[in-house]
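As you look at this complex, bear in mind that one protein chain is not there, while each of the others sits in place.
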Amino acid sequence: MNHSIKVSTGRKVFLCFDYIFLLFIAFICLLPFINLLAISFSSKLPVAAGEVTFWPKGFTTSAYEFIMHNNAFVKALWVSIQRTLLGVTVNLVLIVLTAYPLSKSTADFRLRNVYSWFFVITILFSGGLIPGYMVVRYTHLMDTIWALILPGALPVFSMLVVMNYMRGLPRELEEAAYIDGANHLHTLVNVILPVCLPTLATVTLFSFVGHWNSWFDGMIYMNKVENYPLQSYLQTVVINPDAFFRNTTNASADIMRFVSLVNSRTSNAAQLFLATIPILCVYPFLQKYFTTGLVMGSVKG
Amino acid sequence: MHIHKTKGVEHVLKTRWNKDKLIRELPLHIMLIPAIILVLIYSYGSMVGTVIAFQKFVPSKGLFGSPFVGFDNFTNLFSMPNIWPVIRNTVVIAFAKMTAGVVVPVVFALLLNEISTMWAKRGIQTIVYLPNFISWIILAGIFKDILSPNTGIINAILQQIGITPIFFLGDQKWFPFTMVFTDVWKTFGFGSVIYLSALTGIDPSLYESAQIDGAGRWKQMLHITLPGITSIIVLMTVLSMANILNGGFDQIYNMYSASVYATGDILDTFVFRLGIQNSQYAISTAAGLFKSAVSLVFIAVSYKLADKFAGYRIF
Partner (left out) sequence: MKRTYGETLKRLGCMTLAALMVTASAGCGGNPSSEPPAASTDAGGAVSTENSEAPATEDGPLTPYADPVKISWGVQSSQVQVFMDGATYDDNQWSKKIKDDLNIDLEVAFSADITTDAYKNKLNSIIASGDLPDVFRWDDRTLYKQLYENGDIMDITDVFNKYASDGVKEYQTKFPESFEGARFDGRLYAFPYMNDNFHQVPYLWIRDDWLANLNAQPPTTVEEMIALARRFKNEDPDGNGIADTYGLGVNKNVVIADMGTLTGLLSAYGIPGRRNTAAFYRRDGKITFAYIQPEAKEALAVARDMYAEGLLDTEFIVKDTSVLEQDVASGKLGMMYHMNWGTWYPFNLTFESEGVITRPYPIPKASGYDYKVAIEDSRTGDLFMVSAKCKNPEAIIKILNLYYETVEVSNNPDDFTTYWDNEQYRLCPIYVGIPTELYANDVFALQDSGDSGENLAGMLKNVYGFVINFANGTDTSPSAYGTWGMMFENGSMGIALKNYRKDNAVVTNIMAGEIPDIWMQNSGALGTMVDTAYTDIIIGNKPLDYFDQFVSEWLTAGGQQTLDELEKLYPAN
């Protein structure tokens, strides 16, 4: 994109500061992650004493060895992978199928405003824990992977983003297709979608992260802890003892002992770190679609 | 977003498409069917559950067996001591987060967009969006360390430049600021993803012709880049209105303490403390319904404003 051959001094100074500033920001954002990593490679006691900041103390890989032999982690990882792949697919299909009709103007699609509000309202109002549970139960999804997918099958927020992007596209695109005699489905798949790649990459990322990170539904809709997805599982590993104590009416000694035993910071850090890796892997892959710049060749010609 | 323009073309299309409009619209309806069914069942289906807010909810009696009590839960909620300061705190913190949550990612995306070294650009982008994936329980622990007035690194630096240590988490004046700052720090990288993708949607030929016209970088940014992403900025701003009463439960709950309740206690933490002993679903549902209603008003108003003054139809 940088076509200028001569670069002014002012721009040089600006770019210099820009680099320094952004690198500094990036460094600050990296700190907690380094902290997590250092903890995961440290031995238990310096960690319990809060001595580990950015470098491991008493270097050990035992936390990772523990996880490798921890069936629950591996199992939960598998549930999460399934859930994410299936969930992202369902999300994308529904986003595209919904965003396209709603991207039409009221003139072309008279009920679009009604439909739009129908979906937007759901961002604002939710029934809460128990009603949600009952709906899932009555539709017989309890304890199945669909319980984690269908209730959020259409991410309305992402749909709006895609719809907006579609509305920003030049109308000539569609017009041309229409004149060629293409029907809606054909227009959508062959004309609209190819130029929507950056926004589709964005919402794919959102869906991926959403599915990968959600934990509450797993805890409520799964009947067995063995079927928890990864983040639900991690939620039971990383707990705030105070929140627990405040939350119980009269905690029994045996449960208190459980709570105190759960607090193993090193393995928690290792598990959190491992759980973030897939996101790190997916991101650059999708990023490609919105950093290389979009060439709207089909319009320019 | 839709900018009303080129009326002529529209008119031509209108008349041509008018004949077979119904037939032409039918596939659009069909495309919406799967989403409508699922949303109807899972979103609207469970929305029925908000009746809990008007009940003395007893789990064993279920949704329809519990006695109705009218607006009692709301009256109780609003007669709680300190409810008004709590709502004020919530709005102040949420509004600051909303504003910063739009401005910072946009500025960041624009600054990053100036960088042409691809690996640096990608590297920085990947790193800044990391904090978003670490839970507040973990981050709260880290922040307590680095913000400590006695041993924290931030205050050590402040002392070097002659500023007396600040108790960021224990001082009523500083607490809301700390919450906004740490929240922005956590989320801006991820928030910028959407703007970066929007920036790529800008037609490169526009920059080329601007350069030929002799427009500098600054002018290009003002006249091409910014307008190019305004629609998405407006969309994000309007949607963020839904958060006007969301102060950020996880964050504040893990970092606050009795000494900063005066400025740091928000609706969600307040309601959580109300309900902890007795699984008070009714009162928390009432609070949730109140929040939703307020959000709806804010979204509707900003939707109208965007339409009226800027000509943007957001959805």
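Chains here go by letter, A and B, matching the order in which they are written, and residues are numbered from 1 within each.
Quick note on the criterion: a residue touches a chain if its C-beta (ideal position, glycine included) is under 8 Å from a C-beta of that chain, and two chains touch if they have at least 3 such contacts.
In this text, all values refer to a predicted model and were calculated from it rather than measured experimentally.
Checked against the hidden chain, the listed residues B:N82, B:T117, B:Q159 or B:S209 yield one contact partner: B:N82. The residue touching the chain not shown here, chosen from B:F54, B:F108, B:F188 or B:Y261, is B:Y261.
Only one residue from A:L193, A:V237 or A:L280 touches the chain missing from this view: A:V237. Residue in contact with the omitted chain (choice from A:L15, A:I145 or A:V225): A:V225.
Across A:K12, A:R137, A:H186 or A:K288, the single residue that touches the chain missing here is A:R137.
Within the complete assembly, B:G141 is the residue of B:G123, B:G141 or B:P204 that touches the hidden chain. The omitted chain makes contact with subunit B at the following residues, 58-63, 76, 80-82, 141, 144, 148-150, 167, 169-170, 255, 257-259, 261-262, 265, 270, 273-281, 283. Residues of subunit A in touch with the missing chain: 45, 48-51, 72, 129-130, 133-134, 137, 219-220, 223-226, 232-233, 235-237, 239-242, 244-263.
Simple rule for what comes next: only the chains that are shown with their structure count from here on.
Chain centres here are Cα means. That of subunit A falls 15 Å from that of subunit B. Of all residues in subunit B, only 1-2, 9-10, 13-14, 17, 24-25, 27-29, 31-32, 34-36, 38-39, 41-50, 52, 59, 63, 108, 111-112, 114-116, 118, 120-131, 133-135, 137-139, 142, 145, 185, 189-190, 193-194, 196-201, 203-205, 207-208, 211, 217, 231-232, 235, 239, 242, 253-254, 276-277, 281, 284-285, 288-289, 292, 295-296, 299, 314-315 touch subunit A in the complex they form.
By the touch criterion stated above, subunit A contacts subunit B in their complex at residues 1-4, 11, 14-15, 18-19, 21-23, 25-26, 28-33, 35-36, 50, 53, 94, 97-98, 100-102, 104-105, 107-111, 115-132, 134-136, 139, 150-154, 157, 160-161, 163-165, 167-168, 171, 175, 183-185, 198-199, 201-202, 205, 209, 213, 238-240, 243, 246-247, 249, 269, 272, 276, 279-280, 283-284, 287, 289-296, 299-300.
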